[in-house]
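Data block below; observations after.
For this view, one protein chain was removed and the others were kept in their places.
Naming follows writing order (A and B), and every chain is counted from residue 1.
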Amino acid sequence: MLRLIRHAALAATILSAIAGAAGARAQAQETLKIGVLGTLTGPGATWGLAIDGGARIAADEVNAKGGLKVGDKAYKVEIVAYDDQYKAASAVTALNRLAGPDGVRFVLGPIGSASLLAIKPITERDKIVLFTASWSAAVLKDSNYIFRVGPTTQEFAPATIAWLKRTHPAVKRIATVSANDETGWNSQRIQKEAYGKAGLEVVAAEHFERQQTDFRALLTKLLAAKPDSIELDTTPPPTAGLIIRQAREQGYKGLFTKFGGFDVAEIVRTAGADYAEGVVGISQGDPASPEWARLREAYAKHHKNEMGDFVFLFYDAARLLFAGIERAGTATDVDKVVKAIEQSAPFPGTVGPLTWGGKEAYGVDHQIYTPLYLVAIQEGAGRVIGKVDLQ
Amino acid sequence: MGRAATAVAALAAAAIALAPFLAGDGFVYHVAILVAIEGLLAVSLHLTLRIGQLSLAQGGFMGIGAYASALLARDAGLPFPLALVGAVVIAAAIAAALGTVILRVRGVQFALLTFGLGEAIVLIFVEFVVPFGGNNGLMGIPPASLGPLSLQARPAFYGFALAVVFLVLLAVRGLLAGTPGMVLRSLADNEPLSRSLGTDELAWRRLVFAASAAVAAISGSLYAHYLGYISPEAFNVGATVKALIMNVVGGVGLLAGPLIGALILVPLPELFRASVRYQQLLYGLSLLALMLFLPRGLGGLLAGRSRP
Partner (left out) sequence: MFQQFLVIMALSAAIYMLLALGFTLIFGVMRVVNFAHGEFVMLGAYALYVVQDVLGVGYAAALPLAALVAGLVGVVCERLVFRRFVGDEIGSMIVALALAVTLKGAVTAVFGTDGPSIARPISGVVTLGGAVIPKDQLFAAAVALVLVALTHRLLVATRLGLAMRAVAQDAEAARLQGMRPWTTYPAAFAVGCALAGFAGALTAPIYGAAPDMGDAALMKAFVVVVLGGLGSIPGALIAALLLGALDAGISILFDPTLAALASFGAVIAVLLFRPSGILGRA
């Protein structure tokens, strides 16, 4: 008898869950669902949570003002966030669910290049707008519905390297470290080219696996080339912190630059404040500014971890999207919304104007240019030491 | 099972298989296609369980099928049906060649050996960027089509996948009911006797192992041409473990077991998707509960006590 009850309970759970999933399709009229697709679990989670946090802060603001005004209707914005686990197949499933049962037309994310390239054929075919921070060069090619929310290595490498040459004339020999995948290959290739053009010698270029935590062997090889500066490129910040620590422990005395996805809190956490001292990177915002403090407070309502600068990108991207929808006067005609977004440059971003470019490199003006700061880690905190001028 | 019960079961199966056509929703088709693809991998694992050897390399064979099919269609320009057949032949040939050596190992050692083999296959995809694309995988894989008939739309692809699953089940049933199945059963009953009668049991086990790799390769080829994108981590031992869990949940004693398992486990994470933080925990707990309280699987429950 007990067995029977157990079985019945199990069956009931499964059935009710399926019914629940089906019922989710019936949605309230006045709600507009915006999708978030990012790595919410595992090593890439910092960036995925930044997408989610930025989107939710923007949605809270618009809802507090009575919702999104589209024509004569006001929509309450609801964020639907799914995890892609940094896996292409999970991204495809999550996107199918967003586009199908959830009826989402606008998605913030993803960041992983593999995830983005896997869903791109579907989003282009079904006209789903993506705001991504995926850095692969192939992202914007042959696409009409993808916007890239911030500058990539392609855009800033000449400027950051020029800054390095100007401020550190003794640095001649560069070593670069990047992840062994599309993101890392692409950014390392561009960095190597840009360093070469600037007259600096790249003496070592190494790749690591994303799940790696032990870099002693890699660093033995790297340090044997006697670099003056190590470029950490697009390495995920927690991993970058481990590399910094292990390199210092193997006796490396030179400079670290991280021109690509910086996160002071994460690097200090894994490297320790002593070893992280003096590491230079780029940031979307000034950690000492009132804007940062405001977003940080809003972010803390949604997530427990320390806010990273990518929140600026996705907070602005969400606001840009909302403005585009209001301007187009429709939340369903995707082509009209895309056109409205294209026409809204320059858009007032949180720290400065956002402009569009990219036609030359990618064939479409969907690359968003944002203000960019140079930040150095001093006593465990980020201090702005300069600003990057993108064209 | 009695005749009436069989009829009921067949009707139920047909109803479930045709349900997505009634729902007509893109996402339901998507999940149904994944059920078919992952169910095929589970069937392939089921075959290795039938020769009494748990192979944890089936995900690797699915990967071989996926990469072979993708490269044959994309780079060699073969039409999808030929790429599919090519992938199956390649995977089966590799399994047959390996089988001569590795099937001599039995029991837990075989499971560990194939665990190593499965990881090694995936690492080969990662290490050799040409031709496999490394961690980045392969993209731009042509969508499936049968001559002039495009299978790109989800309903069409689902129809095709359903037909493939049906044919594979028929073939597997034939294999298990025919000579190899008989040899294997007599081996299980009385190994020394059937050995003394001169059955070359290793050859038969090798045949079944090659067939299991072929089924895994079909699954891989469907996966590659449905998603249009493949990367190595989709085929690691984790994929095999998922297929194994499908067998356990559905019941290892039944041919329908792996498919029942796929039908439950593929949609399961979707139910927990709203609670990302608890998703894995709920999934793990459901699995543990099933294994502890329903050791013969849900299939075993449906089939009653008629089969061990």
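Here, contacts are C-beta pairs under 8 Å (C-beta built on N, C-alpha and C of every residue); 3 or more make two chains touch, one makes a residue touch a chain.
Since the model is a prediction, treat every value here as computed from it, not as a measurement.
Counting contacts over the entire complex, the absent chain touches A, B. When the omitted chain is restored, the residue from A:104, A:179, A:242 or A:354 that touches it is A:242.
Within the full complex, the residue among B:117, B:165, B:211 or B:259 touching the omitted chain is B:117. Across A:66, A:169, A:199 or A:251, the residue that sits in touch with the chain not pictured is A:251. Here the missing chain is touched by one residue of A:32, A:45 or A:179, and it is A:45.
Chain B meets the missing chain through residues 54, 101-102, 104-105, 107-109, 111-113, 115-117, 119-120, 123-124, 126-127, 241, 244-245, 248, 277-285, 287-288, 291-292, 295. Contact between chain A and the unshown chain involves residues 40-43, 45-46, 180, 207-209, 211-214, 216-218, 220-221, 224, 238, 242, 246, 249-251, 269-270, 272, 274, 304-305.
In this text, only the chains that are shown with their structure count from here on.
Computed from the mean C-alpha positions, the centre of chain A lies at a distance of 36 Å from the centre of chain B. Those residues of chain B that touch chain A in the shared complex are 25-28, 30-31, 34, 126, 134-137, 139, 227-231, 233-234, 264, 267, 270-271, 273, 276, 279-280, 289-290, 293-294, 301. Partner chain B is touched in their complex by these residues of chain A: 3, 6-7, 10, 14, 17-18, 20-21, 25, 40-41, 81-83, 87-89, 92-94, 96-97, 99-101, 113-114, 117-118, 121, 180-182, 185, 209-210.
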